[in-house]
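Removed: one protein chain of the complex. Kept in place: all other protein chains.
Now for subunit A:
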Amino acid sequence: MVFVPGLLVQLGIFGGLFVGFGIIAEWRAGVIDRMMVTPASRTALIAGRVLRDVVVLVAQAIILISCAFLFGLRVPLWAIAAGLVLIGLLGAAFSFLSYAFGLITKSEDAFAPLVNSLALPVLLLSGILLPMSLAPAWLQALASINPFKHVVDALRAIFRGEIGTPEVALGVALAAVLVVLGAWFGNRVFEGQTK
């Protein structure tokens, strides 16, 4: 059951990161221009998309957790709720980033390598694929400055039934900061579309 938090984080990262492909298709079909020519707030245009992605992500996470229950996962309901919030934050941050990169590159050929080169280190250094305790000291040091490692750690702690520990607080705070940064960047890119 140590896998579940890792899987959830992976779901959040990838679920979020790949939405940029969708916005490239929308841009090419003229949908973005059609929306930009309305008086709607640019923030609403990107945040609305991100919220939809978060809803989808949380639904997927609930399905995943339900399956894990069938295989014997036992965690309190509040832990699941807290975990979903954390995953939602992580997914939102990556959705914002992904939309921003999608609209900056405007091409799948440029977007795909960009996303991959972002996802790989994030995954490796967050200890999802391999436990970081096996890694050499320098890699561990590198991992400790990777905010996603702390998000994974927080999620693991939550699933162990901890709450209010510094580990959890740090993970949630970092996830919230990532959302704010992502939103700021995404908004900037959306507004920049009409420059």
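Throughout what follows, a contact is a pair of C-beta atoms (placed from the backbone, for glycine too) under 8 Å apart; a residue touches a chain by one contact, two chains touch by 3 or more; residues count from 1.
Just so it is clear, contacts and distances are computed from a predicted model.
Engineer: One chain is missing here; what is its name in UniProt, given the choices "Electron transfer flavoprotein subunit alpha", "Acetyl-CoA acetyltransferase", "ABC transporter" or "Sarcosine oxidase subunit beta"?
Structural biologist: Choosing among "Electron transfer flavoprotein subunit alpha", "Acetyl-CoA acetyltransferase", "ABC transporter" or "Sarcosine oxidase subunit beta", the correct UniProt name is "ABC transporter".
Engineer: Consider the whole complex, including the chain that is not shown, and state which of A:E26, A:D53 or A:D153 touches that chain.
Structural biologist: Touching the chain that is not displayed is residue A:E26.
Engineer: For subunit A, which positions touch the chain that isn't shown here?
Structural biologist: These residues touch the chain not displayed: 25-26, 28-31, 33-40, 193-195.
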